[in-house]
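Okay, structure first, notes after.
Left out: one protein chain. Kept in place: all the others.
Our next item is chain A:
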Amino acid sequence: MSAGDSNPAATPTPCEDIQGDGRWMSLHNRFVSDSKDKEPDVLFVGDSLVQLMHQFGVWRELFSPLHALNFGIGGDATQHVLWRLSNGELDNISPKVVVLWVGTNNHGHSAEQICGGLLAIVQVIKNKLPNARILVLGILPRGKLPNPLRERNTQVNHLVAEAVSSLPHASFFSVDPGFVHCNGDCCFCNVTVH
């Protein structure tokens, strides 16, 4: 699956400052600066699901101890993450693992396009960090009841799981709530990072 200009989800695109307070660029600049100063072993990158992890106890308990950096920005779609990672956020760091969680905000894109976007991000990470292991997290279901976005997200997960299965440097990882909540018999503590 190639990421050409024909796939908007796979075309690096910065977020336009429509509202007028420049917050997206402030955050990107802060992340670029973090990359210069810090030496993370784990890099989390994606949308609000990544960003908000940083705001709760779970970050301090589970991920901070791993020397993790959080480059999540709420609202980001794959093309925005692609742009960020291609414009400084991966410079000067060598994390052992990159956790990628994005895709639910790709409104108007097909499941195939979103998959293409995720694979383009995986490729950029591989190019810049050839020794890093990449974990692509499954997009969660959304909406109270079954709806087209749930179907789309499920389809993206199928396509991505299949596409990365042949890549030695990347893995697909489902974190569906049904998975996370089962009693102690799951989660990151059972995943060994080499």
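The rule we apply is simple: a contact is a pair of C-beta atoms (placed from the backbone, for glycine too) under 8 Å apart; a residue touches a chain by one contact, two chains touch by 3 or more; residues count from 1.
In this section, contacts and distances are computed from a predicted model.
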* To do: Pick from "GPI transamidase component PIG-T-like", "glutathione transferase", "Platelet-activating factor acetylhydrolase IB subunit alpha2" or "Signal peptidase complex subunit 1" the UniProt protein name of the chain that isn't shown here.
  => "Platelet-activating factor acetylhydrolase IB subunit alpha2"
* Structure fact -> Given A:Ala10, A:Leu27, A:Leu69 or A:Val136, the correct residue touching the omitted chain is A:Leu27
* Structure fact -> Had the left-out chain been drawn, it would touch chain A at residues 18-23, 26-27, 30, 51, 54-56, 73-74, 107, 142-145, 147-150
